[in-house]
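Everything on this sheet refers to the single structure shown next.
The complex appears here without one of its protein chains, the remainder shown in place.
For chain A:
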């Protein structure tokens, strides 16, 4: 081994030690060096002091003294860093090095400072190793545990001191004998002595300065003495006292040391060479004198008082945060800090089936307040409840879950919601939780959340044998009791619908009421409406349970109670959940979502993967209380009971049959109104019914519902109106049971209890379902609110908005805050932005429907020098204003789309953005996101690029204006020429698309002319599709496809695409059958063949035939949907209708949120902005995309419903005979389509006599549906239905209808009781058709 310098030193050290040891052994009284003062030590018999003089050379000593004199201690510790010369270091090393390499113990006391000495060469600043302090010193005992016997013989502690200046004596006192050994200290003198059983201190004769040069090193053999303590050899530095020492503050403040110091610290030391100061953590001792005593005794330690504790509190407060670690008992007085800890432990099962014990911390606090100003302890800012409220309500979970409408009423305020209730509601019903949260957020409602689970006094533990439910109930009671105690003069009512809970609460001295009883109490104060809002089922339950029901509720409650007893069960009980789960597993039951027939709430289909096709559920009993959207378990009936769907139009008669089946008299009331519905034609809605017809009247798998797995009851309620009362006997304030008829026919009637039946008779109201018992024909519900008079345009619009779940609330202030202030214009910064192209010189224009204010696309074209064209699509740069994560972005992503109604637009973004800032209006500079292609004159795309831009639109044209510019060859201005070029290119693109197999479908859109004053429709007609429309459409398609490709290439996992799934073949069956009946052939195998065969469906004599076929084909399509590219793979991105492999929505960011997302993805792909994290989050995106699809669909439905409503209003007060086409044939009637008005509905085939009768009746008061139904029922037998040929003919052969036939219908509005109106179609001879209405 190559010897290294340090090993040489080690050897030298060892030698020194051995030498010292030998001398010591041989001559106890003397040190090993020059022995001029040996005699001094040998005089005493007490402890030996070994003295070595001449440790330092004279020069060195003088240098050191000078150095120390010229350096004042630079901090309160009185420490001077001393660069130690090598010679001195070596001497020290020789004397003090306690052991060498051969030691049995590894070094506890290793190189430490000694080696650092060795490194020092001369008085080099910065090579500081020792410290010098003045005025006092303390040493510290050492329990080194190391054995130096081998080296030094008998172990003795040694201390080294070097005295430099001043006068004094070193005193060593034997603790047993009290014998003192005194030793004069001189500059440069080194001493060592046995530390065992000795006190040592410095006795001074004068005020002169005394200084010691460290390190002071000690060792001893006391390991047996204090076994529990584990202190190691360490350097101990003396400090001067100072306030900083008192609590051992580690940082040494600059400044003067305090005078009259009496404290000294020792302990663990942290040395910061850079700052030249020591930090220490240690025990403070009261006096310097005792410090020097060589031993530290417990009594000399200052007791640690609360001083430091309080200081800690203050510091925590200074930092503005609270410390949870604080010990509660000491800090009870301090507000925010008090807490104690609980462990909550429970077991859970992992996905793999392992059972785990989970332990969670649970902190209990003292700083949770009652939230009432009546509570003196509650800080004012935590007060949410009103001091003036007559009482506070504390709600139970069952109330919060089921009585939400009641709680939402404005009369219900000052409610305490405990966190246990919140948590239970959250776990049980997410939408109820949302509503509860909204209530809590609503200022005027004064709902206060009391975090009882984290409150020290209200937290309770689950007792053995107690169910979690019982425990939660108890927690609520405890919270109520706490409030009662807390607010002695004030009434706190526990609102609970659980009688048992109420009883137990009363035992605790808490006032408890059921919600019904409370409502009655309030009703007496004039809040009549409140009582209606109490969920009906609970009312009954409460009435039955409470022995002494008050008079009002007893009327309704006991009434229903009696009936319940009398009535036999209508429906089969639902099977228990365990059985259902087992049944589904075993294949006995099938699970699926129920889709109910649009016209009949008791016929539906359950899509089941296990059966492979949809299961028919037919009839009230088999439906067994399931409703639209419920997830149900279905049991298949034996095959001989399988049925086919009805081939009849649903009529009053059919309704009555259903009623008879049900066996309840008032069911007839339902049948009476259950006529077929006149509907605006819906491009893809008819699947349900048509699929049923697709079976060809044959038997379909039929089943019955055995259980509801998940209810899909709407929390927002159902819109509708009350069934007219049979007798007007009910007085105004008497509770009556009435039937409520939802506007949506998929839903059954709902029974509600109300005291305001008379006032509600002609109103549209909202009702929520509470439950559906097996002994009740109808579900029971409760009144929520009134919308307005039936038939009123505003009311009905409100209805259709609610039915389609469209948020019409005004934007919140937070959202408006995100909108830049008006007037807005392009800023310098935008122009200077290098990523934004300045395209203001281009002749851009926009083409939109008339009256369009939210213009989100514009176009340009120009010829390039090489003969190609530059084509540009400019889209409003919405994402420049809507930033991810803002309130506006949140709101827009919730709304997802702008909803267009006939007379109204419900915006996705605030108006200033949609109509001004983003809108690409004419003659103003706007920010845009542009897609620019270079295309050949054959419309082949050569290249494409995307850029943010600034444009100035030259003109905002309507389709009609654009069309006239295209058509008028005389116009040669830039814009017109460009439009013509665009049109030419668009035509080529369109042709290319058609060649690829894109479908050209038709939808029967209508437009209204609206009276500006009354807002009533003046005229209605078919929406004209011009070339200009197709031109714009083509450009947008091109832009969308280009963007889809580009974004997907950059972000294969998070691009937003729009796909159109290939429709399953059976969906085409109605179309094929209808076409076959008239001899046309359609091949739906691919979109290309379909497109071709649709083109082939032409009748020379019937120009409208092709369009009709296309409309019918549209209905066979599936819905196009958005998807995130990460969720599916390549082939599934296909857009069937457009025959495009990739498609997305990019061109309407003002009105569609999907486009906003696509803009963001595109920006990220271009490197303009980073991709927002939310777009990478697959789970989150799934939710967003789902919402987009649902909202998109709802917006469509609402738009259509609005058109329907306006059609109805249009026909109010007028009768029109119109040209119609048969689209469907049924055994008792036809479905006809009126192209001009875009409406479709049933006509019933009648005997001519009956028709005449009906026609006669038209003049008078409108015939009731029942009469008509009876006529239709009679007619039934006279007609023969041929499904194969899609023909129905009368037996006498006088009448004969086939699909696609032309016919004439009279369109009229029938008025019935209570403002109810209904559009009715009647067949009339074609001869009655005025020429103006004829279609060609």
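To be clear about the criterion, a contact is a pair of C-beta atoms (placed from the backbone, for glycine too) under 8 Å apart; a residue touches a chain by one contact, two chains touch by 3 or more; residues count from 1.
Keep this in mind: contacts and distances are computed from a predicted model.
Chain not shown in the complex: UniProt lists it as "Exosome complex component RRP41-like protein isoform B", one of "Exosome complex component RRP41-like protein isoform B", "Serine palmitoyltransferase 1", "Proteasome subunit beta" or "Eukaryotic translation elongation factor 1 epsilon-1". Considering the full assembly, A:1173 is the residue among A:500, A:794, A:1173 or A:1328 that touches the omitted chain. When the omitted chain is restored, the residue from A:453, A:603 or A:744 that touches it is A:453. Interface with the hidden chain, as seen from chain A, comprises residues 4, 6, 101, 106-108, 110-113, 115-116, 141, 224-232, 234-235, 247-248, 250-251, 267-273, 279, 281-283, 295-299, 301, 304, 308, 312, 315-316, 319-325, 339, 341, 343, 350, 354, 356-365, 419, 422, 426, 437, 440-441, 449, 451, 453-454, 1173.
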